[in-house]
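Only one protein chain is missing from this complex, and each of the others stays in its spot.
Residue numbering begins at 1 within each chain, and the chains themselves are lettered A, B and C in the order written.
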Amino acid sequence: MSVALDITLCALVLGVGWATVAGHGVFRAVIFFITYGLLLAIVWARLGAYDVALAEAAISAGLTGVLLLAAHGRLRRLNASQEVPLHLNLPAAVVAVGIAAGLGWAWFALPAPTAPDLSQALPQSGVGNPVTAVLLNFRAWDTLLESVILLAALLGLWMLARDHAWDKPLGLPYHARPGGVLASFGRVLPPIGLIFGVYLVWAGADTTGGAFQGGTVLAAVCLVTIMAGVLHAPRVEQAAWRAALVLGPGVFVLSGIAGAVFAQGFLALPPALAKPAIVTIEAALTVSIAVTLVLLVIGPPDEGEQDA
Amino acid sequence: MTALVAGLTLPLLAAFAAIALPMRARVPAALLGAGLTLAASLWLAVVVWQTGPVTLSLGGWQPPIGIALRADGLGAALGVMTALVMTAVALAARHEMAASVAGPRAGFGFWPLMLLLWATMNAAFVSRDLFNLYVVLELITLSAVALVAISGKAEAIAAALRYLLFALAGSLLYLAGVVLTYAAHGTLDISLLAARMAAPSDALALGLMTAGLLVKTALFPFHVWLPHAHSAAPAPASALLSALVPKASLLILLRLWFEAMPDLAAPAALLTLASLGAMAVIWGGLLALAQARLKLIVAYSTVAQLGYIFLVFPLAGGDGGAQVWAAGAWTGAIFQTLSHGLAKAAMFLVAGIYLVAMGSDRLSDLRGMARALPMTGFAFALASITLMGLPPSGGFTAKYLLMTAAFASGQWAWALVLAAGGLLAAAYLYRPLAAIFARESAVAPRAIPRSWQAIPLGLAVLSVALGLLSSVPFEFLQIGRPDPAAEGL
Amino acid sequence: MSLTLFALTGAALVGLGVYGLLARPHMLRRIIAFNLIGSGLFLFFGAAAARGTGLDPIPQALIITGIVVALSASALAVGLVVALARSSGTAYLPDEEGRL
């Protein structure tokens, strides 16, 4: 029975993927891409990788979808969203089929799986969820660089602002109708979203969840409040937001240095202290991730539409 | 050990300080971080010189589970070169990227991006884990694209977007190779992969990773994005982009072919890599001849100079058995990487000074600049000597080592490419040199402080000194050198 | 059996993404194509990780890191496309405008 479900899921994913690439109109591609991301999250759940399913749905389908939708809206207003219909591009098709066939052949040519044995390392990692153990203890250097990547992307985005708009608030001014549906939604959602986001980060230690998934939920809640006008979009020169940006990576680096000084090496977490250390790092990371994701979606400092 | 950790964490902390601190404390914090990181890189080099390669498994976890870092002679030498170029760029940027000159946006963004780029370059030189190298490459790409987009002009944004397009395509190709490697062997550590049982999918994995890294190194067929990106960026950023950024993906390519999977080095593959390098040398040189702006000439010269380094594959290869010349070819290629970095940074900083002084970098506007700003003319001349490969510069040592290896191994074709490349470099560098050293007295340029002019001169002198005192670096590079580099692939 | 299915779907998605990247010059579509290629690769990686006895956690962590890296790159790319449209009025790279 379950193979039938997998076949339909894969057929759906491939069909929506094809519609994303071959359909006419960029808006159609963006909408199909979001659908594709959600279907892929179900495939990850079928594979049993629930952390990845959550990350795929929240980050890849949700946040990237919002970025693309916002960008398409701006392009439409700058009338730069029209495009030429798809004509069959043979060399591209040959390269695409070649790479896909190569990967397909490689799948059957793979030798027997030899996953590293984590059985004696996991108990000393301080957390129950093996994925969080890998992310925040075994391969903490990857996760630290990953949080710095988010920061670098935001800095890059801010460099796209115009010089005369540098001290203006970030992003386009949102003007939700006072007392309207969005304004009230922006007041009803935050409490629920906040609790859920913090729960996701806290649960990440032992079950599904983690700093990135929780941070994305908190970022979404913060975005809704900003769009509803409850919270005002920040400016670059506001020190509190910038401090929150570097809080996560900064705490991570300092805890790494503390590991080098007190424990036996850089980024080392002694098993006794591993759990509290990981929870503090994850809390600081969540704050930075949520703030960075909000500012990434809002966009560079901008003074609104009269520049179009 | 602590030198290695300091080299990675100090620039990161300085970048965070440069973001979070209030306006007037940012540049001092960034400069302090730069100075400390320079000291850390030199200290690491001394430690490696005395005690051999420094290995560190992060978090105390051994490779198949954790990530290992290893600073060998190659990594430490590139770390020192990066530190010297970064410090020079930081000192030059004090004048050029100050908030009063370049505006509040560029003044805010340049320092953290430069420091993030520095931290990730140091991480790229020492990391032994393929996926960690993917994350490092991605961070280098994002910082570099942001540095290109910093100037804000329309063509800079188009150049940055094309650069990001190519770089992301390269990253995904590299990621495909990493995925296949882990799926086949269950590990990503270079040393463990060297001792792996060969799997049929390894050739495809190495091919995908190599293709991805070639795109990111802007080797010949994939070089289209580099010249416009490097010339559209502000001069200090162009110096970083040209002198350092391609070297990271180049180093990973060398580690893959010489340390992770040397057994897969089929002669045909080595030949293709070297012939692409040779075409890059010729094509880059010809295009540089056709440019009218100084920054574009120097950017196309990067495409050409990077081509030389790819000649190491067949030369250090040889046809099996212990070849005495292989060590020379491998070290020659690293000498070329180091001397090109120093000379190219000096050239772009000189171009930056001319842009500030004359307002344009067209050759016709730069006639007689040597009379007006003598130090910059001298710096540009020294850097040109290195790029042409004339004695006594570091470039000459590199070409000499590569040429002897070519003749000793009977592959004289690559020696021909080296000679032709040198002539082409002389040709495309003659026009700017003729303009700068022209007899006419230039129209009165803006006053440039001598301390600013001394920076490119210092770098150019270092690139020549690399050739004069080449015995110490030569020994230094043999520390922890991979075996295939000794007896060939 | 279903692991092979997922792996082949991943490979096919990579192919679809590469075709979208090369055949559709609109920059927003290219960002979508990059995400398609990335998610296809990760699906292939996840299927490979599930071959053994239990589900190997290291690939899951790498995939989450990869997803966040893909988001950051997409965010910067999207910002660049909007800036390009604002400064030169089109969402195409200069040399590809001819096909519009």
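Here is the rule we use: a residue touches a chain if its C-beta (ideal position, glycine included) is under 8 Å from a C-beta of that chain, and two chains touch if they have at least 3 such contacts.
Basically, contacts and distances are computed from a predicted model.
J.: Given the options "Multicomponent Na+:H+ antiporter subunit G", "Sarcosine oxidase subunit gamma", "Fructose import ATP-binding protein FruK" or "Sugar ABC transporter permease", which would UniProt use as the protein name of the unshown chain?
T.: Missing chain, UniProt protein name: "Multicomponent Na+:H+ antiporter subunit G".
J.: Counting the whole assembly, list the visible chains that the omitted chain makes contact with.
T.: A
J.: For the full complex, which residue in A:L189, A:A203, A:L254 or A:L273 touches the chain that was left out?
T.: A:L189
J.: Specify the residue from the set A:V94, A:V181, A:A239 or A:V261 that touches the hidden chain.
T.: A:V181
J.: Counting contacts across the full complex, list the positions on chain A that touch the omitted chain.
T.: 180-182, 185, 188-189, 192
The rule is short, and it goes like this: only the chains that are shown with their structure count from here on.
J.: For chain B and chain C, what's the span in angstrom between their mean Cα positions?
T.: Distance between chain centres, rounded to whole Å: 28 Å.
J.: Using mean C-alpha positions as chain centres, tell me how far chain A is from chain C in Å, no decimals.
T.: 14
J.: Would you pick out the residues of chain B that each touch at least 2 other chains?
T.: Residue numbers touching two or more other chains: 65, 131, 135, 138, 142, 145-146, 149, 157, 176, 183, 186.
J.: Would you mind listing the residues of chain C that make contact with two or more other chains?
T.: In chain C, 14, 21, 44, 48-49, 56, 58, 62, 65, 69, 72-73, 76, 80-81, 83 touch at least two other chains.
J.: Residue numbers of chain B touching chain A in their complex, please.
T.: Chain B reaches chain A through residues 1-2, 5, 8-9, 12-13, 16, 19-20, 22-23, 56-61, 64-67, 103-106, 108-109, 112-113, 116, 119-120, 123, 131-132, 135-136, 138-139, 142-143, 145-146, 149-150, 152, 157, 176, 180, 183-187, 197, 199-201, 204-205, 208.
J.: So in the complex, the part of chain A that touches chain C is made up of which residues?
T.: 2-3, 6-7, 10, 13-14, 17-18, 20-21, 26, 29-30, 33, 36-37, 40, 43-44, 46-49, 51-52, 55-56, 59-60, 63-64, 67-68, 70-72, 74-75, 78, 80-81, 83-84, 86, 88-89, 91-93, 95-97, 99-101, 103-104, 107, 110, 113-116, 118, 130-131, 133-135, 138-139, 142-143, 146, 149-150, 152-154, 156-157, 160, 210, 212, 296-297, 299-300, 307-308
J.: Under the stated contact criterion, what part of chain B meets chain C in this complex?
T.: The contact residues of chain B facing chain C are 65, 131, 134-135, 138, 141-142, 145-146, 149, 154-155, 157-158, 160-162, 164-165, 168-169, 171-172, 175-176, 179, 182-183, 186.
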